[in-house]
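For reference, the structure I am asking about is given below.
All protein chains but one are shown in place.
And then subunit A:
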Amino acid sequence: MNDFVGTGTLVRLALRRDRLLIPIWIVVFVISAAGSVKASIDLYSDQNALVEAARTSNASPALVSLYGRIFDESSLGEVSLFKLTAFGALLVGLLAGILVVRHTRTEEESGRLELLSAGVLGRYAALTAALIVSAGTVIVLGLVTALALMGSGLDTKGSFAFGLMWAGAGLAFAGVGAVTAQVTESARAANGLTAVVLGVAYVLRAIGDSSADGSTQWVSWLSPIGWSQQVRAYAGDRIVVLLIPLVFLVVLIAAATALIRRRDLGAGLVPPCPGPPQAAASLRSPLALAWRLHRGSFYAWGFAFLLLGLLVGNIASNVDGFVTSDSAKEMVQKLGGVEGITDAFLATEMGVMGLLASAFGIQAALRLRSEETALRAEPLLATGVTRARWLGSHVLMALLGTGALILVAGLGSGISSGASLGNMGRQVPRMLGAAAVQLPAIWLVTALVVILFGFAPKLVTGGWVLYGVFLLIGQFGEIFNLPQWMINLSPYGHTPRLPGGDFSVTPVLWLTAIAAALTVAGFATFRRRDIG
């Protein structure tokens, strides 16, 4: 038992450190699940509309590969939550994996674990504590979600099946995090590795789910996210399937402990490789350094945005295939014909891309603060680099990066929708335009981080809070009947709906002007404040 000494203390320490983070995550998950159910109840007033929606979704390979299959087309619970089944499982998995790495490898890398290990602390204490915290979080998350879903009017068994299948995905990826944390020396790389496993799991289930003749359906069973889908919440409630992620977790824990026995504190399995002894001739400005620091994450985001764009454009071209019944055809005519609904769909998805690209902008701008607090800004600012140049280098990465990302998504969706609709020459510029109008709102949100950094650096992570508030206003503002002035607070609400909608230049100019003013104010305040 000596190997586990100190676990309890570390659990308390982790809970103390995450006392805000964990509850916020749980609340976000619970609100999105319950909010989806409420929105669906309002949307599908009669059973026929529900079945119709489920059938069209199941008939589109693109939607099935993105979200998964609906097993019971008449189940309100399943139809209203199917977009959050595989996707939600992915996010819960990410949370669980990050939590484990955060309390193991991050601590080890920073040297804090060494400080603790020199006291009375068992060899497996850190990993055990991290697993207890991570598993506890996802189990509580699952149970609270189940209760919230019951509160929304869904049946008890299905609600617990749904909540627990989220928890199941979390447990599986807590195990993945436990192993990746042993493999690399850096916590960033460990999280990256977990993300790769998550991506592979998502793609595997996409391949299995979208199998046309059922011959490759078994591939879904290779994926922890596939296991969660196979619980079939509100469509059979096969809770027993959750034994698979449990066994998976136990196997990965065994693997992780075997790795711990074999390695030194601080070391990984993959030895770090040496780099160049001299800097490339181009590494001679703050901008070159900023690009070096941001490029890895930019490439990963860019790849994801290209794929998302292609996928969205592809789904859009199937929209006319959804329309089979006479009543639906009538509705389509009202909405402006097939092009009308295709455009409406593309405009909505472009809005989502805008939200996602903002997350990159926020993250890139927050790098300023982490560079400052890690004392890496100080040596740079003690050279011939002015404050404005240093700040500008990262701000430029955030602004140009989000611009490039959203245009890549626009290009991807233009190419794939244009190719299947047969009008590439028209669709590509239209989608690029639709992407470009998202930028002012994205830049405004990024600029909020810049002004916080200049004016109130300790509150800079409030950028995420503002972003979350804008998201909630956009998603639920109308459902919760918020007053119009509150809904107007979100910059995303002012972006013209393109393609297809009316383009008015006034809101675009206003958003751009506010973003520019906030950025300039960020520069001005940063020049006047103390560093550190």
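Things worth noting here:
As a convention for this text, contacts are C-beta pairs under 8 Å (C-beta built on N, C-alpha and C of every residue); 3 or more make two chains touch, one makes a residue touch a chain; residues count from 1.
Just so it is clear, contacts and distances are computed from a predicted model.
Of the candidates "Chemotaxis protein CheW", "ABC-2 type transport system ATP-binding protein", "Heme exporter protein D" or "SWIM zinc finger", the chain left out of this view carries the UniProt protein name "ABC-2 type transport system ATP-binding protein". Set against the missing chain, the residues A:262, A:376 or A:426 yield one that touches it, A:376.
When the full complex is taken into account, the listed residue touching the unshown chain is A:185, out of A:73, A:155 or A:185. Although one chain is not shown, part of subunit A still touches it, namely residues 109, 185-186, 188, 272, 274-280, 283-286, 289, 292-293, 296, 374-376, 378-387, 389, 528, 530-532.
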